[in-house]
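A single protein chain has been omitted from the complex, and every remaining protein chain is retained in its original position.
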Amino acid sequence: MARITLEGIAHTYDVRSANAALKRLDHVWEQGRAYALLGPSGCGKTTLLNIISGLITPSEGRVLFDGKDVTQLPTEQRNIAQVFQFPVIYDTMSVGENLAFPLKNRGMDRRAIKSRVAEIADLLGLTEELSRRARGLTAEAKQKVSLGRGLVRADVAAILLDEPLTVIDPSLKWELRSKLKAVHRALNLLMIYVTHDQVEALTFADEVVVMKDGSVLQVATPARLFEQPEHTFVGYFIGSPGMNLVAADVEGHVARVAGHAIELGAHYPKVPAGSAVLGFRPDYASVVPNGGVPVQIRRLEDLGRRRLARVALGPHEIFATVPHGVPIDGAEAGLTIRQDRLFVYVNDELVPGDRR
Amino acid sequence: MSVCLERVSMVSIGESIISDVSLTVERGVMNVLLGPTLAGKTTLMRLMAGLDKPTSGRVLVDGTDATGIPVRERSVAMVYQQFMNYPSLSVYENIASPLRVAKLKSDEIDRRVRTAARLLGLESLLDRMPHQLSGGQQQRTAIARAIVKGADLVLLDEPLANLDYKLREELREELPSILREAGAIVVYATAEPLEALLLGGVTATLSKGRVIQCGPASQLYRRPEHIESARVFSDPPLNEITATKRNDLLRLSENLIVQAVGILAKVPDGIYTLGFRGDMARLDAPWQDSVSLPGRVTLAEISGSESFVHVETALGTFVCVERGVSMRQPDQSAVLHVDAARVFVFDRTTGLPVVVKPDS
Partner (left out) sequence: MEKSLNNRAWLMVMPVFVLVLFSALLPMMTVVNYSVQDSMGQNNFFWNGDAWFRDLLNPATEIGARFQNALFKNLSFSLVALLIEVPLGIAIALCLPRSGWAVGPLLVVIALPMLIPWNVVGTIWQIFSRADIGLFGAALTGLGIPYNATQGAVSAWCTIVVIDVWHWTPLVILLTYAGLRAIPDAFYQAARIDAASRWATFVNIELPKLQKVLVIVVLLRFMQTFMIYTEPFVVTGGGPGSATTFLSIDLVKIALGQVDLGSAAAMSLVYNLITLTLCWIFFTIMMQLDRRRYA
């Protein structure tokens, strides 16, 4: 068990270029919590994971495990376990031997190994496969074995997972997600999970670290990321469809968009023209037949369990929900937005208003 | 303009891949083939294109028999799941390649390439090489190449499946209008029910080489004509319960007998498979007419706008959809309330719907 501290970490692959793979960050990973590193390709999440695991030595900064500086230590001395995108197992050994391998190499006695292997196999649902050759298993089972090899070591500091569900059949992903959560609850380990898929990150993690272009944009619980994104990219990236971001003139309690006034939920200082963006999720914006801000209906989308409308407010295209049972016909309608879910962003960052 | 498959079957290496399919696709509407992997979507598209010959049946293009005619002599363009671009040609040259093969004049080629590039938002990328582009941009290049030909039939085989979900969303938004501009017959294969609903148009549900139902997407969604069609058109997967009705009572298992309410009150006695989608069940409160099952939460899959909550009950594990970010934790106990007014009732043996109520 360990808490991992990153102090002033930054990394550039190519010293000559101005682009840092990872911009300066400080973060503490608490023992026993599940984290997800979420972001599009190239955002630096895998680099960050590799710095923690020891595959990369950062250009700047220190990595501390429980206060001890491990920055220069190689992977095998850091006492972590890693699960890769594709299953890494020893073909010639059985499942049981695979799981026992790390313990055998560390000189544990046979009976202790046997009981530990049985314990972990039970946790992962592999008890029946223990004597089977690892080579003939399905992709899901192989990934479980990969994970199991990391879990058998009782003193392991952290488990790092690099997009582990990549090779799993989509209809079976939920099973492995469920197992990962069960493992976390049972063993109370620090787990760090890298992914570009919001469902994986939000399902798995207690806290999600959203990254883009080498910077950490927000670290928060899944609920908070959804309800109060602190950066326009977070609002856009999480949620399907993402947050509506509309340029507006903000002053006091009112935002003006395309000539229409929208009441805000808080008081804001005057923002220079062209800098402010109003953000609100389609989930909290409704299309109504009468009232609200007048908009033109561009397209109605029937998604089965909910209906979305693509509407135009002046030159801006906005997604909104059509509530159940509300008939919308014609090209004109009204838009209402929940006030407490209206956010103002300046230079992409959230500006907290004064909620008096 | 239309392409028609008439009682087409395809047998390969002793296995029946397509069985007795009759399907017509027309211009002016998005034709969607919806089905899980290996349902036969790719094979059907290859038959329409002329890449394969059916074992039996005919392929008619505009009424004339085109069954034996190879694809080279037909006017077809195809977009694949794996973004297929010529790696050694620039984006411009990639898009221009079918026109160069057709030996068009340079200024005509230039005009068409630029129109297609503009449509797909690639104007600033024309000089780049495919490996310098993101996945979404590569797929856009492939789509541009498909439409620049002006082919009569454009086939897209799960074109968004390999993209990150955000890129998928973006491209999916733009595709209907782009393809409408192309003016061809468009056939789009997908495994995701959501895509079929978003694209609209005419959807055909496929399963194990057969077309089960064909019609407007919303209609197929709300009025499945067979349980298999409901299964294909559900995400999360359709929850199913076997129930025997006798005298106002519903036997769900050896020990579980409930009152037959809602729709269930109106069906005659017999053995049925009840199917309900994730949004037809919830955990907080019962519906006006509910069938309630106590259980335990095993997983909450959160995607932000909604969450899929897996609940293990005595009758099996079911998935219900909750709005927003779910706070449910594994091992919490919960009661699953199924809306008996909206549940689908299928005959256990035939799979045909018994009473289908219109959605409110």
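Read from first to last, the chains carry the letters A and B; within each, the first residue is number 1.
Heads up, the rule we're going with is that a residue touches a chain if its C-beta (ideal position, glycine included) is under 8 Å from a C-beta of that chain, and two chains touch if they have at least 3 such contacts.
Computed from a predicted model, the values in this text were never measured in an experiment.
Screening A:11, A:149, A:281 or A:310 for touch with the missing chain picks out A:149.
Interface note for the absent chain: among A:82, A:143 or A:321, the touching residue is A:82.
Against the chain not shown here, chain A presents residues 55, 74-76, 80-82, 84, 86, 88, 90-93, 101-102, 105-106, 135-136, 146, 149-150.
Operating definition for what follows: only the chains that are shown with their structure count from here on.
Put simply, the C-alpha centre of chain A and that of chain B have 27 angstrom between them. Contact residues on chain A toward chain B in their complex (touch as defined above): 40-41, 171, 174, 177-178, 181-182, 185, 196-199, 202-203, 222-223, 225-227, 236-242, 281-283, 301-305, 324-325.
By the touch criterion stated above, chain B contacts chain A in their complex at residues 36, 134-135, 164-166, 169, 193-194, 197-198, 200, 217-218, 221, 237, 277-279, 298-305, 308, 310, 321, 323-325, 327, 330-331, 360.
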